[in-house]
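With one protein chain held back, the other chains of the complex are shown just where they sit.
Chain IDs A, B and C follow the sequence of writing; residue 1 opens each chain.
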Amino acid sequence: MAAKTLTIDGKPITAEEGATVLQAADEAGIKIPTLCHLDGVYDVGACRLCLVEVTGVAKLLPACTTRVAEGMEVKTDSERLRKYRRITLELLFAERNHVCAVCVANGHCELQTLAYSQGMDHVRYEYLFPKWGVDTTHRLFGMDHNRCVLCTRCVRVCWHVEGAGTKNVAGRGTRSHIITDLAMPWGESDSCTQCGKCVQACPTGALFHKGSTTGEMERDRGKLEFIVTAREKKQWVTAD
Amino acid sequence: MQLDDLNAIAEKEKAAAKKICLRTCMSAGCMSSRADVIKKNLDAEVKAQGMEAEVEVRRVGCMGFCGQGPLVGVDHDDGREELFEFVKPEDAPAIVSSLKGGPCDVHRGDPKHPFFAKQVKIVRANGGIVDPESIEDYIAVGGYQALHQALTELKPAEVVEAITKSGLRGRGGAGYPTGLKWGTVAKSAGNKKYVVCNGDEGDPGAFMDRSVLESDPHLVLEGMAIAAYAVGADQGFLYVRAEYPLAISRLQIAIKQAKQLGLLGGGIFETPFIFNVDIRIGAGAFVCGEETALMASVEGKRGTPRPRPPFPAESGLWGCPTLINNVETFANIAPIIANGAEWYASFGTEKSKGTKVFALTGKITNNGLIEVPMGIPLRQIVEEMGGGAPDGRQIKSVQTGGPSGGCIPAQHLDTPVDYESLTKLGSIMGSGGMVVMDDTTNMVEIAKFYMEFCMDESCGKCIPCRAGTVQMHNLLDKILKRKATARDLAKLEELCDMVKNTSLCGLGQTAPNPTLSTLRFFRNEYEQLLQPDKFGPRGNGEPKKASVAA
Amino acid sequence: MKVRLATVWLGGCSGCHMSFLDLDEFLIDLVDAVEIVYSPVVDVKEYPENVDVCLIEGAVCNEDNLELLHKIRQRTKVIVSFGDCAVTANVPAIRNQLGLGNRESVLQHAYITNAQDNPSVPKADGIVPQLLERVMPVHEAVHVEYFLPGCPPPAARIKALVGQMLSGVEPKLEGTQLKFG
Partner (left out) sequence: MSATLTKSSNRRLQAALQHASGDKRFKILEVHMKKHQFRHDALIEVLHKAQELFGYLEDDLLFFVAHKLKLPPSRVYGVATFYHFFNLKPQGEHTCVVCMGTACYVKGADKVIDAVQSRLQIKSGETTADGKVSLLTARCIGACGIAPAVTYDGQVAPKQTPEAALEKINQWK
């Protein structure tokens, strides 16, 4: 496959044609913040955290869905981008009830990590304090809608990796929420195979193993990558 | 079907014309005031007064002057024109007897009123003239001639060139050059291509597309067919809002008629060209006006947008190259092909060619639909045609572009109405809604109204739009409740900038526009509502970050 | 002249103050640099004038909290939101999720439903402060200069911020020092 040369943050980079800017940056050791992106499933460009500046393009582009092009000049870390990322995170924290102190994912949460790595020391917008429930009807797993950021990783792994289609998004706008089948209690789902991929995929404490308490919910993202690599590349033993 | 057949239908229709035609507007506006009963009563009355031989009562589409409806127009064979306004079903006997010189005190309108006289009708030429449920009527005024011309005289590339030369730009809002879009789809590789007509007219205060679909559905079908020929598509989808049942039923009738006459389907005009059109009914989601969301909806999914590129022209419906244009854009196509690109380009300004249909509503004396050449000063529209604000009030601002647009203040009324000038003022051409506000209007409330709209219509996929519109709405609400300080206003402005630049689709990217434009021209109205910042940084004016040295 | 330092305890668990006491020997250095003019650990009844720095623990939960906070803002140069309750409203704000009427339902729950004996909601005008309809982080009520998140903020984090402030540089926490929870 043809190679493309481009620069990311001034660093000359060669990437395969068809690769995304995010992949190219990752290979070059440049970290672009992401939230809805998950290795192994298709990208949706929804969280807007990976927006980057590309010289000659007026609009900001999501690194996860933008393909590399010859001679492209990408900036991933300008003052403006940092400000927008911080606001995005503030909006997320204000939107639902993310109380880190009493969260199962405290210390292992991508949202929490993003917040401090982007320098978010407080949220300037009024917290909305919506009333969302917790579904603990499933034998093995629980879903706390208060912690959900609607990244749809669970929806995508359930459909594209497991093929069950148990999870989806219902409603719209700020009333959007993750459902199980016809919005029934998870424990009553006919389609759920109890595979737990959604729990592995979740970036926050929204999906958890039952029985975990504050700070105990650690995930093994490698399992998902393993399945996808095995399926797509027919490779069951890999170096990393 | 061949050209001779088409001409034969037209001749037959013309020969059957009667001396007097009573045109009864049966578009949604007038229908809400029982235009259907008016038509029935007129029919009965013509019969009762024995005038069937010389009088035709015709169902027609929108005449445009909706605020004065229900409307009945009269065409005499000597070219005289009359207009009855505010017609009631019981007025039928008087109207019919007036044709023989009888007394009639039904409210008369002036067909030469500037509201009509200043219009240049290309898209709406047949509106209020032809029966939208009769394909023969459409053929009689030259319908489907352009399609015949395109299929038999022009190569697809020549059609694209004609559209490019005409200078037509997308009438859905953004104003992308139509010819350029067609060219991209035509060049895209693929055996299967689609043409989609975006009739998801969701801007509150806009009803141009509804009117075109209800009044002249064949004009849109013909435009789509020509487009399909030009880009190499064989399947079209007409996406119409569920809120427009009359438009849907007239389109269904039109498609059926066109198929029967062989103007849709296989082997049109005995050429190898095949084109079928299916209607897709929306279900109440403004975001589906955005092209990638619309495609998701056509595919039967949640109408959420996706990042572009890839653009629909390269990868659209089911991954195939797809041409998406708005109703009014398609309605311009047949006239351009029939009359030539130069003819079309002679209307309008250098960069904005042709005409534009506007829905003139709000605090304005003459409500309704108008079609004017691009570049006409806004003042002519609102003052001369619209008659200014009613009840002796002053016009304060004109809102264009709906929730994606802005408010143009009275001091800029001399602005020519074209894409560039409106953008310069922080508004957009939009799909054609023009809501007039008078001096009693609170502009902060208007900003909140639009923000609430965007908040409710946000699909929820991307964070800036989903969560940002809520926060902007809450800040506007706080300002209106006189609880906000200058710091809140600064936060609002920062959020407007962020949501505009980071949202995934046009809905979010333009959601801050009404707020930004009212802030630009009516900032004092915001500032008057702000409260002193009693618990702000200590000692106002001092450096905020006082360092504390030991 | 020593820096006039205050620490305040609003709606919180006092964990942040416990963490402050964990500063151990740094406390001795601190005594040389600051004068503690108001704090739960000293016996001063009225918040004084001309305070240089005030660390505020806890969320704004009741009318007393709000009144004190307004007074603090007027009498203090630099306010630091001290710990997650002050910065995010944290656990005390969970009652906000119950919406309007959450005051009544939490009082009912605490003083009636779960009462072991003598179930009654404490009410005494002017003595028992009224709960606010909505629990707020400190910066929603008054302007805040610096934020010191954590539940509680570890002593090292407190030392970093206070140390920066006392040495006259613009305080700035970064990376994991900003971690909530």
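FYI, contacts are C-beta pairs under 8 Å (C-beta built on N, C-alpha and C of every residue); 3 or more make two chains touch, one makes a residue touch a chain.
Remember, it's a predicted structure, so these values are computed and weren't measured experimentally.
*Asks:* Using the contact definition given at the top, list the shown chains touched by the missing chain.
*Replies:* Within the full complex, the chain not displayed touches A, B.
*Asks:* Looking at B:Gly61, B:Pro307, B:Gly433 or B:Pro537, which makes contact with the chain not pictured?
*Replies:* B:Gly433
*Asks:* Among B:Phe116, B:Phe273, B:Phe453 or B:Phe521, choose the residue that contacts the chain missing from this document, as touch is defined above.
*Replies:* Considering all chains, including the one not shown, the answer is B:Phe453.
*Asks:* Based on the whole complex, identify which of B:Lys39, B:Arg171, B:Arg250 or B:Arg280 touches the chain you can't see.
*Replies:* Spelled out, the listed residue whose C-beta touches the missing chain is B:Arg280.
*Asks:* For a quick check of understanding: of B:Asp43, B:Asp75, B:Asp91 or B:Glu201, which residue touches the chain that isn't displayed?
*Replies:* Touches the omitted chain: B:Glu201.
*Asks:* List the chain A residues touching the unshown chain?
*Replies:* 159, 164-172, 179-183, 190-191
*Asks:* Spell out, residue by residue, where the missing chain touches chain B.
*Replies:* Residues touching the hidden chain, for chain B, are 28-29, 31-33, 65-67, 69, 201-207, 210, 241-244, 280-286, 297-304, 359, 361-363, 367-369, 399, 402, 433, 435, 437, 441, 446, 449-450, 453, 456-457, 459.
In this section, only the chains that are shown with their structure count from here on.
*Asks:* Hey, how would you classify the chain contact layout here, line, ring, star, complete or other?
*Replies:* The chain contacts form a complete graph, every chain touching every other.
*Asks:* Which chain's C-alpha centroid is most distant from that of chain C?
*Replies:* Following the centroid criterion, the farthest chain would be B.
*Asks:* Please give the pair of chains with the highest number of C-beta contact pairs.
*Replies:* A-B
*Asks:* Distance between chain A and chain B based on Cα centroids, please, to the nearest Å.
*Replies:* 39
*Asks:* Which positions in chain A touch two or more other chains at once?
*Replies:* In chain A, 124, 126 touch at least two other chains.
*Asks:* Quick one: which bits of chain A touch chain B in the complex? Just the residue numbers, please.
*Replies:* Residues in contact with chain B: 44-48, 51, 59-62, 65-67, 83-84, 87-88, 91-92, 94-95, 124-126, 128, 149-150, 169, 171-176.
*Asks:* Quick one: in the complex, what on chain B touches chain C?
*Replies:* 487, 533-538, 544-550
*Asks:* In the complex formed with chain A, which residues of chain B make contact?
*Replies:* It comes out as residues 285, 302, 306-307, 309, 455-464, 466-471, 474, 491, 494-495, 498, 501-504.
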